[in-house]
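A short worksheet on the structure shown next.
Of the protein chains in this complex, one is absent; all others appear in place.
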């Protein structure tokens, strides 16, 4: 698992790569907390290269989404593979975390 | 499994490649019979690229060795991998089929 | 040919990686699509981690995971001697209709398992939990 962070204007964009499972979900969450600066309000997580996630990893997404919501911001995800998308659907995440097909779509929708 | 035949003067040299097992030992034996001409007396089989052999394949070696002996010729093998060599040793083949480390050694010893 | 793979692991999270690798190889041999490998690993991780975290008891020694491929269906059996626990009845369904603020953390594992397999059965036998999952091949 790897987390890469970059900025596009005021938007924080992270790419998650590899597997997020019970062996590394805590690390994953910590990497995200570390990437989020005090002034960040919008985090777009690009999941194109996320190959696996289990409920331990979903927990991290929820924590980050709640953290951002707590300061009036939000977490948005994009570029989910079919199976990751299925897991998000089953978990009801698609109803509470805005999900987009591509990064540009996410930026266009939430970046303004 | 593949059998390639070539000639070096009066010597017939065959290279056996791949696996010779219960599924293809008969084919293997037939390919050798087909390669041996009426006048051939010395067959050197280069086993460098033989990756696997079972007793079904050993049977073919013995048939060919007997056939050549029957006409006053002989079968010689060379370039056995360690495990093929071990199987030949266990089977007592090393005592009845001359075995050489390299093709040139086999030619030098039996080709004259 | 039918094929069965049994893995016996210590109840430690670190064993998950070895399971993942074993399931991937089994899936390769069975020519599963990658999605199916993901899903099978997921259900095994969810139930396996639950045993390690919630099912832990003095007795818990080993977890046995068996994959049996026959024709178009895959059967997974997970056996442990931790606390008796029936995932078909005892885990409450998570409430997915609330907003982000009210949304509970956790409680998704068994829900995911139920949604990904075609059949889920439980029996307690000889002091051990036996959870059996059946999954039809994904195309």
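A, B and C label the chains in the order they appear, each numbered from 1.
Here, a residue touches a chain if its C-beta (ideal position, glycine included) is under 8 Å from a C-beta of that chain, and two chains touch if they have at least 3 such contacts.
The shown structure was predicted, so the numbers you read here are calculated from the model rather than taken from an experiment.
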| item | value |
| --- | --- |
| Where the missing chain makes contact, among the chains that are shown | B, C |
| Contacting the left-out chain in the complete assembly, out of B:13, B:31, B:65 or B:78 | B:65 |
| Residues of chain C in contact with the chain not shown | 1-10, 15, 18-19, 21-22, 25-26, 28-29 |
| Absent-chain interface as seen on chain B, which is shown | 19, 21-23, 51-52, 54-56, 58-59, 62-63, 65-66, 69, 82-83, 87, 90-92, 95-97 |
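Everything below uses one rule, namely that only the chains that are shown with their structure count from here on.
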| item | value |
| --- | --- |
| Chain at maximum distance from chain C, centres defined as averaged CA atoms | B |
| Chain A-chain B separation of Cα centroids, rounded to whole Å | 63 |
| Intercentroid distance (Cα basis), chain C paired with chain B, Å | 52 |
| Overlap residues in chain A, where contacts from two or more other chains coincide | none |
